[in-house]
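Partial view: only certain chains, each at its native spot in the assembly.
Order of writing sets the labels: A, B and C. Residues in every chain begin at 1.
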Amino acid sequence: AADTMRLAVTTSFHNSGLSDILIPAIKEDTGIEVQLLVVGTGQALKLGRQGDVDAVLVHSKKAEEQFINEGFGTRRTEIMYNDFVFIGPKADPAKLADVKQAQVALKSIAATKSPFVSRGDESGTHKRETSLWKGAGLDTETLDSSWYREVGAGMGAALNIASGMNAYILADRASWLNFKNKGSLALLSWGDPVLFNQYALLTLNAEKHPHIKSGLSKKLEAWLVSERAQKLIGTYEIDGQTLFVPNAKKVDAS
Amino acid sequence: MVSTLLPIRLEEAVVSKRSKILVGPVSTSIDAGGPTMIIGPNGAGKTTLLRLIHGLERARRGQVVFAEPDINEVRRKQSFVFQKPIMLRRSALDNVIYPLSLRGVPKAEAKQSALAMIERVGLKGSEDTRATFLSGGEAQKLAIARALVTKPDLLLLDEPTASLDAQAMRDIEALIQQAVLDGVEIIMTTHDMGQARRLANNIIFLHEARLLENTEANLFWEKPQSDEARRFVDGEIV
Amino acid sequence: MADILAALSQAFWLLVSFDADLMEIVWRSLSVTVSAVVIASLIGLPFGAWIAVRRFRFRRYVIAIINAFMGLPPVVVGLVVYILLSRSGPFGVLNLLFTPTAMVIAQVIIILPILISITHQSIRDLWANYHDLLISIGTSRWQRVVTLLFDARRALLTAVLAGFGRAIGEVGAIMIVGGNIDHVTRVLTTAIALETGKGDFSLALALGIVLIIIAVVLNLLIHTISKTEREGTW
């Protein structure tokens, strides 16, 4: 169909299941059929650079801004945010259940040398995690690999590994709630503002890649920030919990 | 030593492949004492009959009964020399050692008797040639050596001298006659009526899958019963 | 273990209920893989036979390299194909990326080595039998290849089936060049990978079981049609 466009998104976004709500709605309102490519953050941006997708939806501010500065994207539009949460064994050796601040949590994990699974794939989630460690005054490079397990894998795979090792892990709430292989893991700590996780849409620059359907991606952008979309996002919930907070500023659809 | 395998009784035995009858129904008995020669035109069923006796072909109907009741004994005590020699992808020597090693004969001993046997069939010097490289005649000789080295009670030979030179043929025939003296029972096929006359004690004549005669050799040569046999023998160029 | 039992019943239900989505990706899996196998066979079988009959100087090296290429990691194949088909790549204009065609291309590359290698091996044995005769009759090299392929057709089934197996179960490459887009390039294996990522093991396993069932049925079918392993056939 003429009105199909390709959107590269991160695993964490797709795992949330929100896309299953939005895609049909988009088709309904705009007639655009959005084809999702679910890949790692880095790969998503790479696809963008190569001009193989028309838009990118990720959550890694620095990387996104660089992408714009390099001129691959025309605009970065914040759509919504959700939050990262600390998952860990129900036994909770590091006593995360009682702490709110991410830094404290990480410090006590390190102190108790409790196994911790790191994405280690330079995805948005991983970048956030490393910055948090830094904030806690710890350098991931120097952490002892006997408990700090850097697994290079996507969100789902990493959660599987954590559940297999009964280890702590930093995940986005959406992925966790939709995750079926919870095993003996539980949601332990959340709420620290530093854990907020901003999603943004990058529309590609047609000057770099003439074939890009910038028209459609503009439409998509406009739709995502529209009343209806923002409402859909805000009301999407899994077992009683809302996952995303829409925070789009109105953009002039020029 | 006297063979415990013979007499062999064939009772209405039939071998057929996809509805084509290759041999039979055959009802006869092959008795001890002296070589039995199976003769007949190409495609008569000689090879098939030998294979049936040896147990390589299953009787579609009827059966083959050995004097010896223990079937494993029966198997162990026979050797077969195929019309188209089957060479293991090994040296000539290893081909002859193989059956011995299967029977758990110690290496050194096996090698010794293998070498002796290779010499007797006139292959001295080719021990280390790969069996698959041997010439037609050499391969046939090697097959015979491999068959004899296990000292079988019953020896089944399918045209063993077909592509041997005169000298070799005499050697092999001598070997066969010696074996007979040692009490080894022999059933063989041949197209060489001269050879049949020289060696046969009994003649089995096959024609188009049917067994037409199984008689004492002299009688057969004097006057065959069936006129197929007569024509076959007259057809001979001597 | 619970997962495995759950998977079995789930697979059963998926099949008996002719789940529409399932049928769709099953169909896509089959059409992609079969196309790949057909194309690869058209290239691989003659080539495999050709190396068997041809005694050129670097024969051993060619064979060694082909064997080595059986080890091509699907992901790498996927990457190369991606780069070639990418809009910024040489064949970008064809706009094949993230289409089933791209997946077929990747699979052809992946299964060619194994097809060639197995073909070469089974042809080699037959060639050893036929060699003298075919040379003596004065066959052209091409005639030899045709004769050998024809008379060894039963043995070549193994090659083709091995290729099919490798292709139907492959995920790394087609994930990259196909993109696992719902209703467009999603096939059984990519769906399995997706569900695994969601931690939904029983569904992932169920899909795996479906895939195996398909493969088994197909193999039985082919074996029965081609009467392999029957007494007295070659």
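Here, contacts are C-beta pairs under 8 Å (C-beta built on N, C-alpha and C of every residue); 3 or more make two chains touch, one makes a residue touch a chain.
Computed from a predicted model, the values in this text were never measured in an experiment.
Trainee: Note that one copy per chain kind is shown in place, then state the copy numbers for the whole complex.
Mentor: Chain counts for the entire complex are A x1, B x2, C x2.
In the analysis below, only the chains that are shown with their structure count from here on.
Trainee: Taking the touch definition from the header, please name the shape of the chain graph: line, ring, star, complete or other.
Mentor: Shape of the chain contacts: other, as it matches none of the listed patterns.
Trainee: Can you tell me which chain is nearest the middle of the complex, judged by mean CA position?
Mentor: Checking distances from each chain centre to the full centroid gives C.
Trainee: Centre-to-centre on C-alpha atoms, which chain is most distant from chain C?
Mentor: Centroid comparison gives B as the farthest chain from chain C.
Trainee: Between chain B and chain C, tell me the centre distance in angstrom, where each centre is the average of that chain's C-alpha atoms.
Mentor: Roughly 50 Å separates the two chain centres.
Trainee: Mind checking the centre-to-centre distance between chain A and chain C? Centres are C-alpha means, answer in whole Å.
Mentor: The mean C-alpha positions of chain A and chain C differ by 36 Å.
Trainee: What whole-number Å value describes the gap between the mean CA coordinates of chain A and chain B?
Mentor: 82
Trainee: Residues of chain B that contact two or more other chains, please.
Mentor: none
Trainee: When you check chain C against every other chain, which residues touch at least two of them?
Mentor: Touching at least two other chains: none.
Trainee: Chain A touches which residues of chain C in the complex?
Mentor: Counting only chain C, the residues touching chain A are 86-89, 92, 95, 97-98, 179-182, 184, 194, 196-201.
Trainee: Going by the contact rule set out above, which residues of chain A touch chain C in the complex?
Mentor: Against chain C, chain A makes touches at 6, 11, 15, 35-38, 50-52, 154-157, 159-160, 163, 178-182, 209, 211.
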